[in-house]
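For this view, one protein chain was removed and the others were kept in their places.
Going in written order, the chains are labelled A and B, and every chain counts its residues from 1.
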Amino acid sequence: MTKTRKIAILGLLTALCFGLSYIEFLLPLSRLGVPGIKPGLANLCVMAALYKFGLKEAAGINLIRIILSWMFFGSFTGLLYSLAGGALSLFAMAVLKKTGLFSTVGVSAAAGAAHNVGQLAVAAAITDASALWYYLPVLLSAGAVFGAVNGVILGVILERTGSKTKK
Amino acid sequence: MKNKRPIFDALLISAIFLIAGAAFLCLKFSGRAGDRVEIRVGGELFATLPLGEDRVIDVNGLCVVKIENGSARVQSAVCKNQICVHHRPISRQNETIVCLPGGVTVKVAGSGGVDLISG
Partner (left out) sequence: MKRTFLIILAALTLFSGCNAAPKRFSAVYTDVFDTVTEFTAYCESEEEFESLSEALHAELLRLHGIFDIYDLAEGINNAKSLNDGVKGDYPPELCELISFGVSMCELSGGQLNIALGSVLSLWSDCREKGVLPDADELLKRAEHCDIEKINLSGGEPSLEDPEMSLDFGALAKGYAAEKATEFLHGLGAERFALSLGGNISVSGEKPDGKWEIGVQSPDGGILTVLKISDLSVVTSGDYQRYYEVGGVRYHHIIDPKTLYPAKLWRSVTVVSKSSKEADALSTALFCLDLDSGKELLEKFSAEAVWVSYDGEVVRSKGFESYEK
């Protein structure tokens, strides 16, 4: 792949990522009464970048998305949650992918759960720590379920676009 | 894709659910009915109030907590996302509603049925 092509694809992924973040922002998920539950659609692009290119590119896209979301429709504490969640989830997916044991479904499910744990950890540091354990089960499960669904979607995308772009 | 075995995926996802389940059971196990709510703002104790008496209380203008029929809920909040307002009413020990933007936590506690708390 040429350098230009790579830059173009990464740019597209970043834009798509930010767009998906916005869609998530519009979803009326607050009605569930649990902070932090979201489908993690934006994570799809981050994972696509990880599989297509590598950790560095995925981290870049993730960081840009988080900062853009913060500037456009977030708060500063929201930025902290996203950074912690984003970092932990990227770490989880990179490590699990490296083992070579799991398909995109497993990697994405773990990434989703890790993302929510990261956010919870920041929230616990900011407020009353003991209080937030209460949210752990539901956030872990939701992260895994949404993550697994994303993993299936990503599997299809990678198959159609040819997952062996980069070796 | 073909060389990945779905069994590992299944194991991984089961493990996550297992942890979630264990955490849930832990919370459930300690989930006896509470009789007081502790309202904190940024970790500082704002008030400890009995669950047994209906009332509405304004927490420093950040949110309004309503205690009704032995459970507590956030009636309104100044925050943008209103997650805490949509949280179901809480009544069991350690159940908590958090309003993150305002830094308010509303937590159910047990006190062995005392009349008031000095603190």
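Keep in mind that, in the parts below, a contact is a pair of C-beta atoms (placed from the backbone, for glycine too) under 8 Å apart; a residue touches a chain by one contact, two chains touch by 3 or more.
None of the values given here were measured: they were computed from a predicted structure.
Taking every chain of the complex into account, the absent chain touches B.
With the whole complex as reference, residues 38, 44-50, 53, 55, 57-58, 109, 111-119 of chain B touch the missing chain.
In the analysis below, only the chains that are shown with their structure count from here on.
Chain A and chain B have centres, each the mean of its CA atoms, that are 26 Å apart. Considering their complex, residues 30-35, 75, 77, 96, 100-106, 109-110, 113, 123, 126-128, 130-138, 140-141, 143-144, 148, 155, 158-159, 163 of chain A touch chain B. Contacts from chain B toward chain A in the complex involve residues 1, 4-6, 8-10, 12-13, 16-17, 19-21, 23-24, 27, 40, 42-43, 80-84, 86-88, 94-96, 98, 100-101, 103, 105, 107.
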